[in-house]
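Missing here is one protein chain; the remaining ones are kept as they sit in the complex.
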Amino acid sequence: MEIEKYYHKSDALVVGTGLAGLRAALALADAGIDTITISKVYPTRSHSVSAQGGIAAAIAHASDDSTELHMWDTVKGSDYLGDQDAIEMFVNEAIETVYEMEHMGVVFSRMPDGRIAQRRFGGHSRPRAVYAADYTGHVLLHTLFEQCIKKRVRFFNEFFVLKLVYREDGVVSGVIAWDIRNGGLHIFNAKATLFATGGFGRAFKITSNSFANTGDGLALVLREGLPIEDLEFVQFHPTGLYRLGILVTEGARGEGGYLLNGKGERFMKNYAPEKMELAPRDVVSRAIQTEINEGRGIDGKDYVYIDLRHLGAEKIKERLPQIRELAMNFVGVDPIKEPIPIQPTAHYQMGGIPTTKKGEVTKDSQNTIVPGFYAAGECACVSIHGANRLGTNSQQEAITMGRIAGEAMAEFVKKADLFSIPEQAIEEAEAYVRKYLEGNGSVRPAELREKLHETMTNKVGIFRNEKDLSEAVKEVRELEEQIPKIKVEDKGFIFNLDLQEALETENLILFSEIVAAGALNRKESRGAHYRVDYPKRDDENWLKHTLAWKTPEGVKFDYKPVVITKYQPQERKY
Amino acid sequence: MKRKFKIFRYDPQKDKKPYYKEYEIEVQDGWTVLDAINHIHFYVDGTLAFRRACRSEICGSCAMRINGKNRLACKTQIKFLGKGTIKIEPLPGLPVIKDMIVDMDPFFKNLEKVKPYFIKYSPLPDEEQLQTPEEREVINEAAICILCGACTTSCPSFWANPDYLGPAALLKAYRFIFDSRDEGAKERLEIINDRNGIWRCHAIFNCTEACPKEINITHYIKKLQNLAVNSEF
Partner (left out) sequence: MGSGKSLVKRNKGAMAWFLQRVTALYLFVFLIAHFVIMHFVGTGEVTYETVAPRLSSPLWKAGDLLFLLFALYHGINGLWQVLEDYIRGRGLRLFLYAVVLTIAVVLLVVGTITIFSVNPVK
């Protein structure tokens, strides 16, 4: 069986076409840099499109907001694990990002005087979320896609990256990808490569994430012997549609929605008496899970209600039309008349590929830069979100860091040389797909994924403990041993979904070990990482970032300090 | 409950021509068509191919023909499809790559023709351009198009004339032409004021019926026709 090879050269390469990838591609196009953009889906299918509630910026249209307050809220929200120099830069750039997106034509919701409207969101002390009804991610993504059309960005849609080319001399010189549509290996050689590959929610059974969110970027990096930062911090969004995990925006609570338990109580009064439903996500998710675990779910079952009825039909239709549609279509509930059944859903990874404030990827505790390699968006860890991300900070981070990383890349490629792609890398990538196309396994990818879902959801969820986590690490390793047995029924080249899923499953298993091992390793509770056996935050021992490497012997850890500039850690109360 | 699915199959590497294959599977309450074909793909026949991503009606990947109508598989509840066999086919009017996967490039190429991006020549303010809620309302519905292609591929005028821009591209043109902040109306109008533009629309209403976001596309194309005629005569 002959696998054709195709060679491409460009100055810059962007992998992933969500908000971060497209914004970076646009920055590169603006700088006149020859750029290729690769995505495993058509750009408008990227999961950024599902973001609903808003994008944070202290433009102070609806209050006396300031960048200092935005910074303070983000630092506190991160449970002091966010790097404060990065956060300070971020909150300042955020304002420019909003106006710049508006100048590109985004249809933000407006106040009667024509200025951009803002709404409340969890963990933010002021109404700071700039939004477009509950379609914010959609309008932002489509707008960036439109601008990329205008700037004639070169898209390679439906390509699956098999290998990051990390040369022996420590330079990244491109990627090798599989053409999903026609088959064949495409070798993309570039002076600089950006990963904007998004999240990993598909490691969990109940998730808000798209089928595409299989953390491919993380796995590609780990496979090259590079580290991942803080991956144990997984955000569970409090309100996913019951059983499905489909997102019900935090904007629903921002607009005034209540959370009710089986007794009809607004139980948040017991957990965050001041902020109530608008406490940060880690707090609200733990509250919901506690209610469920203690038998106060609806009819004693594993869900609670979000009640929007008191907002009235008009407000629901104007501000939350998508939520209404999703609730009616998927759980048969009209929020105007009935409360919506919800449960926490795996939503976001705070950790990721470690980067500098300019999006340059680093590889150790000294922040040594990997030349030619950049990352932005959910797959990256700057770290702005620390141990817990505030709602609306992620769309903001994706666009802002996409722009900053794109600009940094543009500067870099003007001076950089093009390093070749070693023949060995191409051979490895080819062997990687061949093992599935020619192999004769017996285990369907879906069976392995199901087992992984059980492990990750039951043992690496909202509440964690030593016993569960050790078992989880063991179980994920066992799954890893099963990878060579994966059965790919489809042996064809053309749109081989079976092959793609085998590759994705391998990726899921690879980084899941880092998540579980990292959670086992971190013996404290901080932000979204809650250890029942270590329920307190431990600043003395654990006010530091985890760096984790995948080695044949297991996961290797190192640490790097948190950058603290303005705000010293204190008790976190809402 | 057991349900039967009759699914369009075509793999150009193996098959001389397309055929239909039947699958019978146990369907759970609350399942959508996407859940069913995922199940078939995961556990019954790994060679089945289709696109999907968000599974929540917003990414536009999984538009296909279900019981003869263009719909999103993720939005279509099986219990609302009657009792008989459920027939699943690719979107009509676009080249089939494999099974339910069609080549969307012609669709996106048409979109690119209408200058589907914000155009502004006057200097921009430091902060936002003002737009009242009433001005925004005019384009609110058009701006949430998910580019799934259900509309364009349901239009007989498009089937017979692949050069027709199609409802999705025209809707995008509307979204910008009627945006109170945009300044590209004239140049866009010159493009769509064409036999293969707005005048190809004969108000068949298939697009409006097919739209999973329930956008009244025909209405917006009529608005464009009115605008074009008013500026012509």
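As written, the chain order gives the labels A and B, with residue 1 at the start of each chain.
Note that in this section contacts are C-beta pairs under 8 Å (C-beta built on N, C-alpha and C of every residue); 3 or more make two chains touch, one makes a residue touch a chain.
All values reported here derive from a predicted model rather than from experimental measurement.
In terms of the touch definition stated at the top, the absent chain reaches B within the entire complex.
If you put the hidden chain back, the residue from B:Leu72, B:Ala173 or B:Ala228 that touches it is B:Ala228.
What chain B contributes to its contact with the hidden chain is residues 156-157, 159-161, 186, 189, 193-195, 197-200, 202, 204, 225, 228-229, 231-233.
Here is the rule we go by: only the chains that are shown with their structure count from here on.
Separation between the centroids of chain A and chain B, computed from CA atoms only, is 27 Å. Every residue of chain A that touches chain B in the complex is listed here, in rising order: 41-42, 44-47, 49-50, 59, 98-99, 102-105, 107-116, 132-133, 135, 138-139, 142-143, 146-147, 149-150, 181, 210-212, 243, 246-247, 322, 325-326, 329-331, 444-446, 487-490, 492-498. Remark: chain B residues 11-14, 30, 41-43, 45-61, 75, 77, 97-99, 101, 104, 108, 111-112, 115-118, 120, 124, 126-133, 135-136, 139-140, 143-144, 146-147, 176, 179, 181-182 touch chain A in the complex.
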